[in-house]
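Every protein chain of the complex appears in place save one, which is left out.
Going in written order, the chains are labelled A and B, and every chain counts its residues from 1.
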Amino acid sequence: MKGNEWRLANGGRIDRTRPLAFEFDGERYWGFAGDTLASALLANGVRIVGRSFKLHRPRGLVGAWCEEPNGIVQLGDGARTTPNLKATQVELRDGLSARSVNCWPNARSDAFAPLQLLGRLMPAGFYYKTFMWPSWHMFEPAIRRAAGLGTAPREPDPDRYEERHEQCDVLVVGGGPAGLAAALAATRAGARVILADDRPALGGALQETKRIDGAAALAWTAAVERELRTAPNARVLTRTTAFGCYDHNLIALSEKLSEPESAGLRERLWHVRAAEVVVAAGAIERPIVFADNDLPGIMLASAAMTYAAQYAVRPGRRAVIVTSGDSAYEAASTLQTAGVEIAAIVDTRAEPGEAASLARSAGIRVMAGYYPVRAHGGRAVKAIEIGQIGAAAGRINEGSARRLECDLLCVSGGWTPSVHLFSQAKGQLRYDPERAALLPGPGPKSFHCAGAAAGNLALHHCLTDGFAAGREAAKAAQATRDAGRSPTTDVELAATTAFWASPQSSHRKAWVDFQNDVTRGDLELAVRENLRSVEHVKRYTTTGMAVDQGKTSNMNALAILAELTGTSIPQVGNTTFRPPYDPVTLGSLAGRHVGAFYHPLRRTPLDRWHAAHGAVLEDFGGWLRPAWYAGERRHRDDCIRAEKRATRTAVSLFDGSPLGKIEVRGPDAAVFLNRMYYNGMKTLAVGRGRYGLMLNEHGIIIDDGVCLRLAEDHFLVSTTSGGAGRIFAGFEEWLQCEWPDLTVLVTNVTSAWGNIAVAGPRARELLERLETDIDLEPDAFPHLSIRCGRLEGVPVRIARVGFTGELSFEINIPAGYTTALWERLLAKGADLGVLPIGIEALQELRTEKGYLHVGTDTDGRSIPADVGMGALLAKKSDDFVGRRSLERSDAKRPDRLQFVGLEAQDPGTVLPVGAHVIADATTRNASQGYVTSSCMSEALGRSVALGLVQAGQARTGEAVHVYSSGRTFPARIVSPRWYDPEGHRLNA
Amino acid sequence: MLEHQQPFAPLIQGGDTTFVAMSDIQMTWLSGWGFLLLQSPSESALQDALMSHTGLRLPAPQTVSTRGDYALLWLTPKEWLLAAPASETESLQAALTRQMATCLAAVIDMSDALAVCELSGTRCADVLMSGCTLDLHADTFPSGRCSRTGLADIPAILWNPAREPRAVRCIVDRSHARHLRDWLADAAGCPGLPPAQ
Partner (left out) sequence: MLQITCPCCGPRDEPEFRWGGEVPLVRPGPPEQVSDEAWAEYLFTRDNPKGFVRERWLHALGCRQWFVVVRSTVTHEIRATTRLTDTLPEALT
């Protein structure tokens, strides 16, 4: 097979028996199992993996994991396409297809590349300053296209995502040496442990060459992993990023499931409530800021080492290493072993110490006290110009300039501990000048930082530090078994000094933030323009605001700011760490809350009957209910008309099961309900019911319904459908918090009872055909009363209440009998013309009757007086919820919106719901209210509407205009009592 | 007389109450149960009534007391749920109501209001904890434990009935039974159930 010219002949943690074919920017390549997309591209000699955000400069790989700023790719096509992934984190698989995001047609030959020439014209704040008039939003789409990242899929995501809640004693974040040691200690101590690591395999940055407890490092890792995976009290999660810390130690983890094991499950979002958290998330190496430091071929020393050691890829032929600390010497030796010629190690330290001596004795040239001035090259680095640090600030010593040819430039400006979670948990960071890093300072007691995340880079420190943190965390969680002793290894050199940016550099091309194309010059401009706060500079220059959230750029930006403002890093302060640490997919956050599970719907006992009989089921207040029953190919409106006709001329059945049913009992039940209702309930006779409004303390109508008295100390409160839970909770709140002295029991029995409303002039006739011990005659059982008895042998509560204006019986029957009763009523009433009716018909029936529907014909400001019930206030002497608010001046304002009827001048016009009532048809500029319900009434032979209109009750008869979507309809304000105003039918 | 349907009846076909049968997780609607909701501020009177008619003691918070075919679940400081064979609920309701006549109490038949689904198998906790924040591992949610909580975005009472075999019962409002079934089956990774007709 062709390709993989840069692959080493042996070594690495790849599976050479499993070659995998893949595509990048339309070209075909292959790699091995165990590769990332990035390592496979490098193995195939692909050096340009992306284009910079603003200027479209060619960019190569800088990192080898989540710190990568340049290799941003879009994966796959169609519904599964995923934007903005880092090539360094994409595990290679057969047939994988990726393309770079910020370029067209591809990263190699990008049509937007000429933008580089405009670099001088696009400084920090360029977009803010240039595209202000008339509005940024006018330019935004075009700019986003040129400077965009990936594209979101258009089709619904076909994959599954899952949530998982879990609790543990100790959560260890990071599976490197410190994390492994911590998990080991905590597990042995007996704590419930979760170890989460974002890579496919544990071990972190552990190099093969190390030895721990006398074993090869990877063998040690495998042994620890085995011990943890077999322990009953530990759980190991790989490919799992702890991306956020939320209140009270809730840590969010995003687990990516690898293809073969997942069975369609792509990601799992863990919500882990951890008593103790060990942050062993490692550290991220920093680039150094100098001119043209973004050329392809310039990468972090740690990344170059990883490519060589883990992926068996030679990242270059001849390397120069520029470093400010000891850690890059290990990279040099690893690269040398991999066959890379080390041209020199350029150490910014004048006296680099033991590490340098060791390198020199291994034959490596070390240039101490030099720093990088500028890189040379076009589409790849060709050489690095260095100079000796001079006595005068910002100058190199005369004659010290050197040019070193190389095709790989490894940089190491020190390490930035990954303290994100600690900081999110409100832990404070303190600057340690010796380690040139922000380290965890005072913070929550339950957080333990260990290893490189705590600034301890050397392996022997990581192990002892991690083990101690694990043991301490376990102890804090009351797990105190003997954990044994910490794993040990040889002492390692890990000294470092602060070196951020070369003083003498062409600032315009010395990059601080690769992904957002922010240069040292941009920071200088921001400071010149007097931006001082680090938060302002960040937003103005957008440094640290790309999808990598400044993993490689934030510290350098802080240091440069300190230098430019003549202060220190602690004085500059640092920007806030916010979740997520690494991007999380929307699919993962949505989990299974999609489709039918987006919002759970409730079903009535008749659900199955409705579905089998053509009901069009819709969501009404969280209940799936019949909107209407579709007959054979009949039009919606025809169906609704037939349902209305049956109710007005014969008899209909309505499934009212969702109606709230709350039982209230006890010696104080009457007193309590009298306080809960606007209407007086104390005087209600046993066996009778009364319509009532419920208000909140602001006097606003929140619900209505009929309150029925079953016995002296026993009431049945009916609430609006969907209101039961809310009203029931309100009852309990008042009883527990305000009136604990009242002896009352409340029970929500909504689901225990099915409810069938039998309405129409022949309703009684139908019921009389059933076997019952209840006297249905009007004198014995008048309107607004309730009777308990048996119907077809089943105990029922029948109430004479309704919402249609017709003779109506609401039968409450134990829910399990609802379907049988419904079917019996239909069978017995077939010759009477009985029909089931849906919500739409009911709404039109009650509209032509002029009945108010709370929430439809009232809004969040309506009080009883607004709906024509103001007079009752004077008749009730007792206090009730909301009473005092009805005496406020606002409640007595004359121009309040009031419930009225509206008739269009043309009886054939159905006024649109939401249309506004306006005073003047020509100016149309002052709304006096709006239409809330509207329908064509066959019973009345004309259209009718209900609405809320300013001072409406006093304006009965007045002509108004109703305006909607450019059309104006002449109309009249009327009393809404259109249908059977005397109530003969209701009381029949 | 009218035909009675149990709350889960619309969700099953051919009388099979089991809707998930995998090697490591099974889900079944429990049939033949009746439920009485007991409310009373007079704990001792209620205790006496229960003792004489069922032999049950009032359970401690978040626990269940059981005796023979009866189980009594703690719901709130003033509220308990008595589970009994469906054939006995009517007579039990009458007996308890009679004995509690002199003090304030509510004995309410909730048999038709609640649907009970039993999960069994080693994957119980895994499936439930994908939609419930309680720690439902066998050691932290032991037998005899019952908790009212949220499951699958709806209110639910979870009840661990026995040490062995591993099982958790989920008691939900009947109006949510369909949602619970679909959600649980989906969580178990067994999609493609036929919709109830």
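The criterion applied here is as follows: a residue touches a chain if its C-beta (ideal position, glycine included) is under 8 Å from a C-beta of that chain, and two chains touch if they have at least 3 such contacts.
If you're wondering where the values come from, they're calculated on a predicted model, not measured in any experiment.
Visitor: Out of A:Asp490, A:Glu738, A:Glu768 or A:Asp906, which residue would touch the omitted chain in the full complex?
Guide: A:Glu738
Visitor: Check the options A:Asp77, A:Glu354 or A:Asp879 and report the residue that touches the missing chain.
Guide: Missing-chain contact among the listed residues: A:Asp879.
Visitor: Among A:Ala729, A:Ala780, A:Ala827 or A:Ala959, which one touches the chain that has been omitted from the display?
Guide: Selected residue, touching the omitted chain: A:Ala729.
Visitor: Touching the missing chain, which residues of chain A?
Guide: Residues of chain A in contact with the hidden chain: 165, 246-250, 271, 273, 426, 697-698, 729, 732-733, 736-738, 740, 879, 883-885, 887-889.
Visitor: Need a quick check: the contact residues on chain B for the chain that isn't drawn.
Guide: Touch with the absent chain occurs at residues 61-62, 75-77, 133-134, 147-150, 155.
Just so it is clear, only the chains that are shown with their structure count from here on.
Visitor: Once bound in the complex, which stretches of chain A touch chain B?
Guide: 162-167, 263, 265, 271, 592-593, 596-597, 599-605, 607-608, 611-612, 623, 658, 663, 665-667, 743, 745, 747, 749-753, 792-794, 814-817, 819-821, 824
Visitor: Sort out for me which residues of chain B touch chain A in the complex.
Guide: Interface residues on chain B, with respect to chain A: 1-7, 9-10, 37, 39-41, 78, 104-106, 108-114, 126, 129-135, 140, 152-154, 173-179, 182-183, 186-187, 189, 196-197.
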